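Complex shown without one protein chain; remaining protein chains in place.
And then subunit A:
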Amino acid sequence: MDLTIVIVIEMLYAVASLALISVGLAVVFGMMKVINLAHGEFMMMGGYATIVAVNLGINVFVAMLIIAPLVVGLIGLVVERLVIRHLYGRLVDTMLATWGLSLFFIGLATIIFGNTTTGISTPISGLAIGNYQINGYNLFIVVVSVLLMIGLYLVLGRTRLGLIARGTMQRPDMASGLGYSPERIYMATFFCGSALSGLAGAILAPLVGLVPTSGGAYIAKAFITVIAGGPSLIAGLVSSASVFGVIDRIFTFAMSPVIGEVALLIAAVVLLRLLPQGITARFFRGRM
């Protein structure tokens, strides 16, 4: 019984962390159609921002939830102004440009922090479930992810701001005709996407040893999750993260972490064969 609870928590954690690492990309790629290959590096910078802030004596939760997203969001803003804004609507070009950016950020982080592993310890202690000890921080990640999804849903679906953003993504000319400046809305959306990536990197930072190349570990999973999710931002993210997270954990527990990853990738291939437009192109249509 205890083991069942532990496995369920692990599954929730797997789903939550997939959703978390993908949410920034979902905004930038899913909404804005910018293939951001530097997504992993945005996460990496979020991690470093957290570590630097914590080492300066700032409370770890403030560092993770406020400072890191702001820092990475501002970096994203600069990137948008200098590079991305020239490339809207040019899918392949954004891929090339952001790949270059990813190399640039890896180099920059290496110069600043060195090519060594750094990290901070988790701020939440372990807790006991029957005879098992689990990482309390995993539950924190689940909570943050759930709140993030709810928050995103409310902002995009229930506020005027979200309506304008969604409208602009669909028909920039109409938005412009109604008096909104698409350019500024794009800029704000890219800022939010970058900030979300930074937040994800920050929250995962205490669990891993961070190196400048850490971002590479996330980028593939994030893209798979977003693409398999399909056109609806939140419903797509939640549904594909659930499918992949659960499959990954079932095989990880039954066999090994390697088989878990393999199963995840096979599931992605099969899923995209059956639903080439993603899950939400067939199910939950028209949801957000």
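One rule holds in what follows: a contact is a pair of C-beta atoms (placed from the backbone, for glycine too) under 8 Å apart; a residue touches a chain by one contact, two chains touch by 3 or more; residues count from 1.
FYI, contacts and distances are computed from a predicted model.
Comparing "V-type ATP synthase beta chain", "Ferredoxin", "Transketolase subunit B" or "Transporter substrate-binding protein" against the UniProt entry of the hidden chain yields the protein name "Transporter substrate-binding protein".
From the set A:26, A:169, A:211 or A:226, the residue in touch with the chain omitted from the display is A:211, counting the whole complex.
Interface note for the absent chain: among A:50, A:189, A:252 or A:280, the touching residue is A:252. Within the set A:59, A:116, A:181 or A:277, the residue that contacts the chain not displayed is A:116. One chain of the complex is left out; on subunit A, the residues touching it are 3, 6-7, 10, 13-14, 17, 115-122, 124-128, 131-138, 206-211, 213-214, 216-217, 249, 252-253, 256-258, 260-261.
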